[in-house]
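Structure incoming, see below.
Let's turn to subunit A:
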Amino acid sequence: MSASSTLRVARLVAAKDLRVEWRSRVVSNQVLPFAVLVMILFAFALDSDAVLERVAPGLVWLATIFSVLFLVARTYAVETADGALDALRSAGVEPMGIFLGKAAALAVQLLVLEALLVSAAIVLYRADPTASGIVLLVTTALVATVGLASVATLYGGLAAGVKGRETLLPLLLLPVVAPVLIGATRATESAFRTNGIAVSEGWPWLGLLAVFAAIFSVVGAVAFGSLIDE
Partner candidate 1 sequence: MKDAGFIVASYVVTFGSIGLFVSLVVSRARRVSRQIPPEDRPWT
Partner candidate 2 sequence: MTATAADPKRRERVTGTPFTRALGVVTLVGIAWLVLFGLFVTPADINQGESVRIMYAHVPGAWLAYLAFVVTAISSAMYLFRRTRSLVWDRIAGASAEIGVLFMGISLVTGSLWGRITWGTFWTWDARLTTTAFLFVTYVGYLAVRNLGGTHHQRARRSAVLALLAVLEIPLVHFSVELWNSLHQEASVVGNTDVTMDGLMLFTLFLGVIVFTLMYVWMLMHRQRSLTLQDMVDDIGLDVALAARRAEAGAS
């Protein structure tokens, strides 16, 4: 199995996942509205414009992380419904390719979600980023998403399929994404200029996000095979 065949598999799997979503519209009709709803509910719970403005960055990434659980469950439900994952494996398809493909498709969906949530924060919580803040925001979203998609695809593979396992995913995944939550929120605080924090203070946090992304994309690609080999 060569690198190019792995990449080919990845491209095919990613395209398949995105096509399934495009046709079924589950993410756009269900998960995105859920995420916006979470943002609205935060406003009911926190009941103060000043507080909301201050915690807006954290709320954006909290809503993202909760939504990831649904996105991952969805991406694996698609496979296990027809035993597709098992069929892929017994056909000898390179698991690293499957991992990269599913992670890539998940990343695309995540980026759409994050764009929506940032917009919601600007509208609902009066977030007010400058131009350089937006550059920081986009970069943060990209790097954080690589990490989130990798780790979510990895743990999703472990929790997929058999009854009683899907409820395990939040317990396993949420602790792991803590560094992403911390790093992305701090960077977004700078981008939104919350509490007078300068945009320049946000860039170091990207280092943390990059390390996380690097580690889990590599580890995920390597470990994925042994988790779905059952």
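The candidates came about this way: all candidates are chains of the complex that A comes from, given by their letters.
Operating definition for what follows: a contact is a pair of C-beta atoms (placed from the backbone, for glycine too) under 8 Å apart; a residue touches a chain by one contact, two chains touch by 3 or more; residues count from 1.
This is a predicted model, so every value here is computed, not measured.
**Q** Subunit A is shown by itself; which of 1 or 2 touches it in the complex?
**A** Candidate in contact with subunit A: 2, the rest do not touch it.
**Q** Write out the stretch or stretches of subunit A touching candidate 2 in their complex.
**A** 154, 158, 162, 164-165, 168, 171-172, 175-176, 178-179, 182-183, 186, 205, 208, 211-212, 215, 219, 223, 226-227, 229-230
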